[in-house]
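For chain A:
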Amino acid sequence: MRIDAEAIQKRFGEDFVALDDVTLAVPEGSLTALLGPSGSGKSTLLRIMAGLETPDSGVIKIAGNDVTTARPQDRGIGFVFQHYAAFAHMSVRENVAFGLKIRKRPKADVRAKVDELLDLVGLTQWGGQRPHQLSGGQRQRMALARALAIEPRVLLLDEPFGALDANVRAELRRWLRRLHDEQHVTTVLVTHDQEEAMEVADTIAVMNKGRIEQVGSPQEVYDAPATDFVMSFLGPISTVAGKLVRPHDISLSHTPAGGDVRATVKRVVHLGFEVRIELVMDDGTTARVQLTREQTAELGLSEGQEVYVHPPESKVIGRADEHQEALLGASDDDTLSEAVV
Partner candidate 1 sequence: MGLSTLYLSVIVLIPVAALISVALGSGLHAFWTSFTSSLALKALWQTLALSAVVAVIGSVMGTIVAWVLVRDQFPGKRILNSIIDLPFALPTIVASLALLGLYGTSSPVGINLSLTRTIVAIALLFVTLPFAVRSVQPVLLEVDKDVEEAAASLGASNATTFRRIVLPALRPAILSGTALSFARCMGEYGSIVLLATKIPIASLVIFADVESATGSGNSAYQPAAGLSVALLVIALVVLFGLRKWGADRGR
Partner candidate 2 sequence: MVVRPVWKYSLRAVSLVYLALLLLAPVVFIFIKTFEHGFSTAWSYMTTPAAVSAFWLSVLIAAVAVPLNTIFGVGTAMVLVRSETRGRKILDALIDIPFVVSPVIIGLALVLVYGIHGWFGSWFIDRGIPIIFNPLGMILATVFVSLPFCVREVAPVLMEVGTEQEQAAATLGASSWQTFWRVTLPSIRTGVAYGVVLTTARALGEIGAVAVVSSNVLGSTISLPLLVKYRTQVVGPGGISAAYATGVELAVMSLIVLFAMTLLAPERKDAR
């Protein structure tokens, strides 16, 4: 089922605007990530979709029906919390069966469904254990099974891997993607980890300070960022001649060409497969360039050396925003920025 948020406004207290006129369409069967730093409003938006918070104004629709005033119980959603929200006093089986027992399904059906789900998430031998006996990753898989048990129309995940170790996180995010490919439940995932969003999601909505800055596929948001924020959040950036560019798009040479900036090599860091060059530009600013080993060897770079930086075209589609204006100092461009969504 598709889920739509239209013109959502949410304010906490007197001055904190969590969501400012947010509109988002999540296509049926997709896995959409809400990506942004803390305070961007992504969790708030998710919770409003779930009915755990109410918006000040705006509409939430599931499968075209207005559910803005409906309780969480009545929306047909599944929710997974960052800290699992496991029912500590129930076994894993009882946790997963909870939603079905509430709906008074016959015992045999419940048992069969729980078995099926435990198998799906790989927790079959753990059915009789209590949540505190499980690892974090296992608890989260249980939470997913629990949410899927009620066959939700939309699955909402609030930083589901945030409390887990790095390697468990990596493993689970791949597992989640595989699960989604099998089950095809419309899923919205909140995360602050751009690598996670790019690896798992079909569509990424990049959020910042209560607004959506861009919605697109992982490749789109990385290669064609709509704003400076999107560009800096999705990947590493360097500032050359007042433009934001990717370190791996910069090329260096010993002979100047038109438009090149002069710089001195400050440090050459060999990181195994890539080499990071730290430069001090003529105007005093620093920049990082990422080169392959071969390129570095070809140039024969060493500390203190003088090189010329050839900046590529900035990929940012939108016009200068505050970030860029600050870099340029007094802007010769009087027009306001437009965020391209």
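Picked so that all candidates are chains of the complex that A comes from, given by their letters.
By definition in this document, contacts are C-beta pairs under 8 Å (C-beta built on N, C-alpha and C of every residue); 3 or more make two chains touch, one makes a residue touch a chain; residues count from 1.
Small disclaimer: the values here were computed from a predicted structure and weren't measured.
Asks: Touching chain A in this complex is which of the candidates 1 or 2?
Replies: Looking at which candidate touches chain A, I get 2.
Asks: Going by the contact rule at the top, pick out the chain A residues touching candidate 2 in the complex.
Replies: Answer in residue numbers: 50-52, 71-73, 77-79, 81, 83, 85-90, 98-99, 102-103, 143, 146-147, 150.
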